[in-house]
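Of the protein chains in this complex, one is absent; all others appear in place.
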Amino acid sequence: MKFIDEFRNKEIAQGLIRRIFEVSARPIHLMEVCGTHTVSFFRYGIRDMLPKHIRLLSGPGCPVCVTPNQNIDLAIALSRRDDVLLATFGDMMRVPGSTSSLQKEKAEGRRIRIVYSPLDSLRLAKENPEKKVVFLAVGFETTSPAIAMTLLKAHSEGIQNLYFLNSQKRVPPALRALLQSEKVQIHGFILPGHVCTILGREPFAFLSEEFKRPAVIAGFEPLDLLQAVWMLVNQVEKDQASVEIQYTRVVRDQGNPVAVSKMEQAFQQDEALWRGLGWIPGSGCRLKDAFSSMDARRIEVDVEPPREHPGCLCGEILQAVRTPPECPLFKTVCHPDHPVGPCMVSVEGACFTYFKYEQTQS
Amino acid sequence: MCLSVPGKVVEIQNNMAKVEVGGVIREVSIDVCPDVTVGEYVLIHTGFAIQKLDEKEALETLALLRELATF
Partner (left out) sequence: MPEGKILLAHGSGGKLSHDLVSDILLPRFSNPFLEPLDDSARITNQEGPLAFTTDSYVINPLFFPGGDIGKLAVCGTVNDLSMVGAVPSCLSLSLIIEEGFSIELLERILSSARDAAEEASIRIVTGDTKVVEHGAADQLFITTSGIGWIRKGVHLSGVNARPGDTVLVSGFLGDHEIAVLSQREGFGFQGELKSDCAPLNGLVGRMLEACPTLRCLRDPTRGGLATSLNEIASRSRVGIVLEEAQIPVRESVLGTCELLGLDPLYLANEGKLIAICPPQEAERVLEAMRAHPSGKHAEIIGRVTEENPKRVTLQTLIGGHRVVDMLTGTQYPRIC
């Protein structure tokens, strides 16, 4: 596969690892913000190939993991209405809410459909005019333009039965909150390449300008990750702090302005609740007033009061304050087959990846 | 978070494009990536092309990495 296979070259990877060993001296913590990066590090076995004094921390960049119970409970409540068809990305199916999950509800016969694109929910709305089709809108800025376009399309075509349950998040405010909380020592950031494909470099400049941390916008293939680690280590060793782009084949300084303008047409910034991080101002998306009739929160439902599972450390894990093995429920009560928290459900969740890839080797 | 894959545009009709990844063809919207042409590579995510891939940059990155890895 072109522009994929070349970035998985073994010789180059081995060479880059040698370069990292040569240049790296100080013990540092690097945060991989994005869940897809966490998966890539594990999938290729890169963690074990790096010097032991470089610690990779996984951050809150998994939109599934940071979805709080109340959003899932609301989605479940909506799906229980006879006139609702809930459309969701597959990632959300097994996330436990307070007492149930979308997967369990589907087994009970609720109309829940897995979609690959938000546009599929528009198609479902057209095919099921007698139903209210509710799209569970989860994702970061990579996905928000697609959701925005779907909404704008539906609106311009006069589709009356498509609704959006907004659970989208924005990354820069979350990183700011993380750094302000000072709960964990982070020397540098590996930034999400696809979020930055949309946003560009500028929204992350505060990391170096205000907080004096180096940051590198990285792609997702093994060579991308290794180059990003090498770039970060170089900055740290030279006491530099700037936001660099490793993923130059896709990330432009200005991002994708067309995509950003569509987002701004459809959504306004709002505070949002992040599992573990709490309420963060400006970190969520609300439908603009012109589209308020498409807001799924207007549909009347009874939602149970949210309950978090006592003992679940997902909140702290998402802030990199703890690691999955430190959670008392890890692998015992909480297991991919019967997950308690979303970090174990999402294939990008720290707990799931630790479970799947870091089974005892000794 | 952002599963996106590069693919080659093989056909464009209005605001939709057929993109090929490893021999599999997927139809995506080019609404947020409108100035793309047949033969170019785009990054696709949830049914949308979200950015053009700069082939020149890709090759430069690979060359840089090869040099870095083997000097």
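The first chain written gets the first letter, and so on, giving A and B; residue counts start at 1 in each chain.
Please note the rule applied: a residue touches a chain if its C-beta (ideal position, glycine included) is under 8 Å from a C-beta of that chain, and two chains touch if they have at least 3 such contacts.
As the structure is a computational prediction, the values presented were derived from the model and not from experiment.
**Student:** With the missing chain put back, one of A:R94, A:R201, A:R249 or A:R275 would touch it. Which one?
**Tutor:** Of these options, the touching residue for the absent chain is A:R94.
**Student:** Specify the residue from the set B:S29, B:T46 or B:T61 that touches the hidden chain.
**Tutor:** Here the residue in touch with the unshown chain is B:T46.
**Student:** Decide which residue listed in A:R8, A:H29 or A:R55 touches the omitted chain of the complex.
**Tutor:** Considering all chains, including the one not shown, the answer is A:R8.
**Student:** Contact with the hidden chain only, please: which chain A residues?
**Tutor:** 1, 4, 8-10, 13-14, 35-36, 42-46, 48-49, 62-64, 89-91, 93-94, 114, 116, 139, 143, 222, 335-337, 346-348, 355-359, 361
**Student:** List the chain B residues touching the unshown chain?
**Tutor:** Residues of chain B in touch with the missing chain: 1-3, 5, 21-27, 44-46.
One rule holds for everything that comes next: only the chains that are shown with their structure count from here on.
**Student:** Per the centroid of Cα atoms for each chain, what is the distance between chain A and chain B, given in Å?
**Tutor:** Comparing mean C-alpha positions, chain B is 22 Å from chain A.
**Student:** Given the complex with chain B, which residues does chain A contribute to the contact?
**Tutor:** Those residues of chain A that touch chain B are 1-4, 6-7, 11-16, 18-19, 34-36, 61-63, 89, 116-120, 139-140, 142-143, 145-146, 149, 192-195, 197-198, 223, 227, 230, 248-250, 252, 256, 258-259, 262, 348.
**Student:** Over in the complex, which chain B residues touch chain A? Could you list them?
**Tutor:** Chain B reaches chain A through residues 1-6, 8, 21-22, 29, 31-34, 41, 43, 45-48, 50-51, 53-55, 57-58, 60-62, 65-66, 68-70.
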